[in-house]
Every structure is written in structure tokens, then in C-alpha cells.
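Note that one protein chain is taken out, while the other chains of the complex remain in position.
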Amino acid sequence: MSEKRLSLSPARFLSARRRHRSAGLVVLLFGLLAVGSAYAAFAPDNAEADNSAQSQQIEEGRKLFAVGCASCHGLNAEGGGNGEGKMAGPSLIGVGAAAVDFQVGTGRMPAMQPNAQIPQKPKAYSQAEIEALAAYVASLAPGPAVPAEESYDISKVTDEQITRGGELFRTNCTACHNFAGKGGALPNGRYAPSLMGVDPKHIYEAMLTGPQQMPVFSDQVLQPEDKRDIIAYVTALQEQKDPGGFGLGRLGPVSEGLWGWLVGIGLLVGVAVWIGAKGVRAKGAKAE
Amino acid sequence: MATKEFPPPVKWVDDRLGIGKIGKKNLRKVFPDHWSFMLGEIALYSFIILILTGIFLTFWFRPSMADVEYQGSYSLLKGLHMSEAYASTLDISFDVRGGLLMRQIHHWAAVLFIAAMMVHLLRIFFTGAFRKPRELNWVIGFTMLFLGIIEGFIGYGLPDDLLSGTGLRITQGMIQASPVIGSYLTFFIFGGEFPGDDMVSRFFTVHVLLIPGLILALVTAHLFLVVYHKHTQYPGPACACKNVVGYPLMPVYMAKAGGFFFVVFGITALMGALMQINPVWLYGPYNPAEVTAGSQPDWYMGWLEGSVRIMPGFESHFWGVTLSWNLLIPALIVPPLFVTVVALYPFIEGWITGDKREHHLLDRPRNMPTRTGIGAAFITFYGLLWIGGGNDVVATHFGISLNHVTWFLRFAVFIGPVLAFWITRRIAISLQRADNDRLLHGLESGIIVRLPHGEYIEKHTPISKYEAYALTARDRTLPLEIGPETDENGVAAPRRGLTKIRAALSRFYFADSVQKPTSEEIEEAHAHGDHEDHAHAEELDDAARDQITKH
Partner (left out) sequence: MSDEKDNLPAVSAGDEPNGQVQLAEPIPDPGIEPHEHRITDIDPLAADRVERQVSTMFTLAGLLALGSCVAYFAIPRDATIEFGPLTGNANNMTLGLTVGLALFLIGAGAIQWAKKLMVDNEISEERHDAGSSPEQRADIIQGFQQGVEESGFTRRKMIRRSLIGAMGLLGLPAIVFLRDLGPLPGRSLYNTIWAKGIRVVNDVTLRPIKPSDLVVGQLVNAAPANLAPIEEESPVEYQNAKAKAAVIVVRIAPDQIRPKAGRENWGVDGILCYSKICTHVGCPISLYEQTTHHVLCPCHQSTFDLADGAKVIFGPAARPLPQLPLAVDAEGYLIAQNGFDEPVGASFWERG
């Protein structure tokens, strides 16, 4: 562009170049700058410094959700399944971060195939991704939050608390999960899974959110210390070595009867066969 | 070096008790040898083990439901309120050295006791050892099985833990639902409402005194009869109806049977050492508002449990009363019926066959196809109910719907036994045919001979005369002949209807059974075979000679 003497008025400067081929670009950039600045000036003041990080996490969660969960749970988590043979997932609005942390953290979700019950399997997402998904679902409506670590920290429980946990366990849990937490049958192909090897946080979340058929045990009725006592008892069960020998699965009289027959009667009949057997005879040696 | 005098201590006893009169015959009494004759011994030795370990347990067990606070060494239950019975069981398990071992040996011995009785019963059934003169022994034995089951159930209810307490609650509910007297009966048995505080002490008396005493008396009678009648034996060379062939009591059977006692005890003790059973500390003390998934009784009650589980919920209400069909049928009608038929089976079969002779030779199961089929049907019925008792465990372990398992069993208990009967009978009959084949034609030798005119034949090797005798040493049984309607004076035959039914059942039993061949048939078959082989052998020789001479 040839050098021209600067005119005193910027407006004349600009209008003289209003038909310049980059004029449109300049106007656009100017417009964006103006609107952006105006927004920044007028937008509400958020105090937390990590607010942008949180909204970023929710955004990330929303993206993960759209890819991995929306096909069953709907694009806005409103529930899926249009009756045309697609797997239907329930609405997740209001289930809370705890439910997501449990379901995705134990690998149950994303579900692989339609079944009477979705089984536990290896996790499909990293912990950061799980947190993102949880943040997204939590942002939809209020629901149970992921419990704080002190809620399920059993490092300092006393013996009395473990005993009390046992009482609570036998009153509320064993009917489905069996006396040793090994699980049990529910109607129509469903089952209560084994509790052995489950992370304390997940046990807490399961009680809090009631996954699949499990009922909810809210924090108002079964308070955090009650839940912690139950978790302590379950952990104690898991760590306890069977004092009587092979535990035979800790399933009760069914497995005991099976092994009694197989090992006991099996061995004893074997010995009886040995006793009655004619025995090896010396070849060629006959009685006179 | 034979001595003629007793050593002094033995003489002292003989002077007072006349033990010498037992006689050489009894000291050298002959018992036949077969592994299937040792199953009853497993039961007998398990009973002795139960008594020995049981006595140990009674020194520490407190049969009281008084409330105590547990202060023993099992920390997961410390401070809890529980009955003395449960607390003392925990003490035995954790604070008495060897206590847990004894508890486990005791419980495994109970499991084996009933299992062995059942296996022994099946052996007696399938070999027809219950026939005259042993019908009484069958009834005695069956009674012991029945008492053993009750004894076991009461026994594991004594610790008053959650699992066995749930079982007792079920029993109480069933008694309560019995017609007319139910509520009174349960209040008398449990001393009032359930659970009350009388249950454990009353059951203790039954478990430690009453039933063991009864079983002891019955087993003595049972063994006396075995000695008096002498043991049965399988048919074989030199084994005729009127003798018994085997080894003498002293020394062979003393060593074998005595040794077997130690082996049974040893294996039971090893099971008690290595396999945990009835971990009552995991179940917790009995609380009528608590229950565990997978609530099952011990295996020998499983069939009753299954019967109750698969029954649909029918109940009648009329004239102000409730009749619980859903409990009456599976608990109070069907099991007693089944048990009665099994207990009276010797008499039923005796009536059908009209056989009034003494039997000391055993049947091979294949030679009584109908009886074997009936046995298979009973086993199938029992087994399906057993599976029903564990239907929730089956559902979780095989990934099937609980409801489907239950529906399947509801129909299978009717269809299954019929199928099992029919299939087993046909199998037995085809085994009989195979036996006859062996008798008449011998074993296939695998040697194929080609005859000059092109035919291939397989040579058969005849079986040994000992085996042949063993295969034919059985009765030739034919169905009952009804006889004429009236005798020569025109008097009608009495109880005609009953006789017709009897003849029909007799045909059911024997009509399809394959009879052993007659001596003429055997002669003919052997002659034919010999002739064939001989003739062919001659032909071969001739043909070979021709070949040689030609060149």
C-alpha cells in the first residue's frame, strides 16, 4: 500500500479504506474483539480459580458420555431405548456422581450386551475419565456425591465397631450377599455379586446409590459411620483365614455335602475296592 | 504247636463266662469278600466316631439358651449378646485346643454316616439282599437311616447359629401349619413361642441320649441278624445257595474290618483337619430378623427342602380354618409316602413275586431289570428334589434363572423318574442279552478268518467254565400263573381281583426279563460253534494242502 499522509480523523482513515479487500476481515476481527471484551466486562464474576477447570471437566465428561453412554442412556442422559430392540438404559438425571463412580469404576458400565444383569468387568475408562463422567452426570441434577475418603477409611476402626458392623451386615446385607459376602441368587437370572475384593469406596457407593436391583441405603438411615462399620466387617471377613482348613467356597452346606461325598465316600469306597481286590497273583505259580 | 489249655487270664474269664463255648466255628466264621459288602461298615464306624467325638464335645458344650455376652477370642463377635450354646460352641472352636478339630470330625462323620447308610441301602436294594429272611434287617436298617437324618438335623441345630436357627424356624413353621394340632404341637415342642429358650436343652437330650440309644440298640440287632443269617454272597463257582464262601473271621476279617475301621477314622480325621465345615462364627448367633442367602440344610435334608421349594402356593380356607396344601403335600404327605414305600419294599416285592424261599445269593442288578429300573426311578426322584433344595446355588453357579430351575423341576419330578425307569430297564435287558451272547457264543476274539469261498468269520473264544457258571447261577423267573377261574367243583377262586392285580404286577416285573439259556440251547450253540470252527479249520487245511501239492 502506498504511503499516505495520516488523516487527522481515524474514521476518515478507515472509511477511506472501506473498500479495501481486507476491510471485511478487519471489521470481523474488530467485531469479535468488541463482543468478546463486552462479554468479559459484563459476565458475572466467579470467585473460584478452578471454575474453568471444573467446567472443562464437565465438558470433557459430556463428550465422553456422548461417545460411550448416549447410545443407551440418551444424548442428555434422559434414558434410552425406543423400543426398537436397542438396549435401554435408565435415566441418569439425579443419580449423582457416586453412581457413576461405582458403575464405571467397577467396569459394569459401559454394558457390553443385554443380560438379566450387567456383570462386573475390567474398567474401560481411566480414573480421570471416570471423574469427568461423574462431574457431567452430577451437573445434570443433584444426587449422591462421591463419598469423602474419611467415610470409608477403616484404618482406625475398633473391634467394637467391627462387631457392630457385623450385626448391621447380617441384618441388612446377608439376605442377598450371603453370610460371608459371597453373593446369592435373585429372581429371573439376576444375582447379588460377591463382595470379596471390592474396593471400600465402591461398597460405600453401592449402599448409597443402590445399583441395578440393589436397594438404596441412604446416609440418613444407615449413617456414614454405620456404613464404615459394615465395610470394616466385610474387609475383616475377606482378610480372615479360614481356621478349619479349606473354606470350600464359604457357601454353606451345599458345597460341604458335595465335597463330603466326593472326597469322603469317594476315598472310602476306593479303599473298600482295594481291600476286596484279589491282588496281584504270582505268574505261573499254581497250588499243588 | 497246638496247646490244649487256655492261658491263665483267659481261663479266669472262661471259668466265669464260658467264652470257650463260642466255638471254633464262630471264631473262624466265614465272610465273603467284595468291596460292596463294606459300605455298611463305613456307616458303623462313622457311628462309633460320632460317639467318641460327641462325648468330647459334651464336656465343653453348654446346652442352654441363657443370654450371655461373648468374651472369647473370636474378635469379630466380641461383646455380642448370644445364647450360651452358641458362646460355648465358639469357645470349643477357638479356645479349646483340638476343639475345632473335634467339631469338624464330628460333623464330617455325620455327613459320612448318612451317606454310607444310603449307599449301603442302594447296594442292598439293587442286589436283592432284602429278600427273605432279611426283610426285618432292611426295616431295621431303614429305621436307622431315618433316625440318623433326624439326629444330624438336631445335632447341627444345637449351636443355635443363624443358619441352623433358620432351619429350625422353618421346621417350626411347618409343624405350626399341620392340620388341627399344629399350633399346639409347636408350643409343646418349643416350650412356647419361637424361638423361646427350651429348644436347645430339649434337643440336646434327644441328640445325646434318646436317638443314640435307639440307634445303638438297632445296630446291635442289625449286626446280630447279619451274623445269624450269615452274609449273602454273589453267585459264582462253589457259591451255592446253601453255603458261604470266603475268608475266616480270624485272622483275615479281623484284620481287614478292623483295619478298615482305622482307615475310616483316619480319613474322617484328615477331613476334619483339612476341610472346614459348619463355620458357625461366620453365620453369627441366631436372630429371628436375620437370614443368609443360600440357606440350606445339610445335604441329607436337601430332598425335603427341595420338595418344599418347588411346591406351588396352594392353600384352602374354609369353615374358619386354613389347610396349607403348600406344606402338607411336600412335607407331610409325599415324603412319608416315599419313605414308607421304600421301607416296605421287601414285602411289596415278596407279594408280587410270591417267592417264599430263602435267598442267600445276590442278584446282579441287570438280572432284575424292573427292580433296578424302580431303583433308578427312586434315585432320580430323590436326586431331582435334592437339586431343588439347592436351586438358588444352581442358579448362581450355572448362570440360569432361579425361576426356570424351579419350573423345570416341577415337571421333571414327574417325568424324570418315569424316563429313568424305562431307560434303566432297557439297559439292564440289553446287558442280559449281552451276557447270553457271551454264554452261547463266547467272546469275540478279534481274529478274522477268511474262508476259501470268500466268507469272513470272526472266531469266538469260549469263556471259562467258572465265568459261565457265574453267569448262569441265578433263578429263572417267570410271571405268576393265575390258575383257573374255578376249580373242578365249580367253586370260584377266592380273592380273584387281588390275584389278577398281583399277576399283572408280576408280569410287569418279569415278562421282559431275558432268561438264561437252557442246557439244550447251550449244547446247540457250542456244537454249532465247534462244528463251524472245526469244519472251517479242516477246510483251511485241505485248501492249504491243495495249494502246496499243486505246486
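All chains are identified by letter, namely A and B, in their written order; residue positions are counted from 1 within each chain.
We adopt the following convention: a residue touches a chain if its C-beta (ideal position, glycine included) is under 8 Å from a C-beta of that chain, and two chains touch if they have at least 3 such contacts.
This is a predicted model, so every value here is computed, not measured.
Checked against the full complex, the candidates B:143, B:201 or B:287 give a single residue touching the omitted chain, namely B:287.
Screening B:58, B:322 or B:486 against the full complex identifies B:322 as the residue touching the chain left out.
Interface note: of B:139, B:270 or B:379, the residue touching the hidden chain in the full complex is B:270. In the full complex, subunit A touches the omitted chain through residues 164, 167-168, 171-172, 175-176, 184, 186-187, 190, 192, 210, 212-218, 220-223, 226, 241-247, 271, 274-275, 277, 279-282, 285-287.
Everything that follows uses one rule, which is that only the chains that are shown with their structure count from here on.
A straight line joining the Cα centres of subunit A and subunit B is 51 Å long. Remark: subunit A residues 116, 159-160, 162-163, 166-167, 170-171, 174-180, 182-189, 191-192, 233, 236-237, 240, 242-248, 250-254, 256-261, 263-265, 267-269, 271-277 touch subunit B in the complex. The residues of subunit B lying in touch with subunit A in their complex are 33-39, 42, 75-80, 93-94, 100, 104, 108, 111-112, 115-116, 119, 162-163, 256, 259-260, 263-264, 267-268, 271, 273-279, 282-284, 287, 289-300, 302, 390-393, 395-396, 399-404.
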